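With one protein chain held back, the other chains of the complex are shown just where they sit.
Up next, chain A:
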Amino acid sequence: PCRAQPKKKKKVDVRKEQAQKERMKKKLKKLEKAAPELIPIEDFITPLKYSESNRVRSLPALSPEESERRVLLLKKWCLFKQKQDEAEKKAIKALVASQEEALQELRLESEDLYEAAIRRDEELFPFERDGPSYTPPLPGYDPPEGKCIDITKVYTQ
């Protein structure tokens, strides 16, 4: 009966498998050497059509009254925004101060409660909130059927 041939086949198979594994390991090493790249962000790349054209907008000349009105409006807006910002800073300081005071009072009351209050809140994160909307959704609106397809470009290294 044939014995020699099957034995050879086994050896050759094992060697071939080992050689294959080594080749794969070498390939892996080579690929791992290359540093991973960040996906390029399309927002920061200006499309070519906006830089090639030579069209220039010609604005109409402003009358002196109009320009003065605009400057005064700008100054009023600056003042309004400054007041708003100052109010916000004042509010933050008041919040922090009142929080400090409350914690001091709590500390005087009991150390355990103070320690528990100082600890970080695990349920705070993750925190999600949708921004306010100009027009909230109508209650009885029946939207037409449709679907969304994701067509983002997939980058591979």
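Definition applied: a contact is a pair of C-beta atoms (placed from the backbone, for glycine too) under 8 Å apart; a residue touches a chain by one contact, two chains touch by 3 or more; residues count from 1.
What we mean here is this: contacts and distances are computed from a predicted model.
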Hidden subunit of the complex - UniProt protein name among "Isocitrate dehydrogenase [NAD] catalytic subunit 5, mitochondrial", "MMS19 nucleotide excision repair protein", "Large ribosomal subunit protein mL48" or "Proteasome subunit beta": "Large ribosomal subunit protein mL48"
Among A:Y50, A:Y141 or A:Y155, residue touching the chain not depicted: A:Y155
Chain A residues that touch the omitted chain in the full complex: 24, 27-28, 31-32, 35-44, 88, 92, 95-96, 99, 103, 118-121, 124-134, 144-157
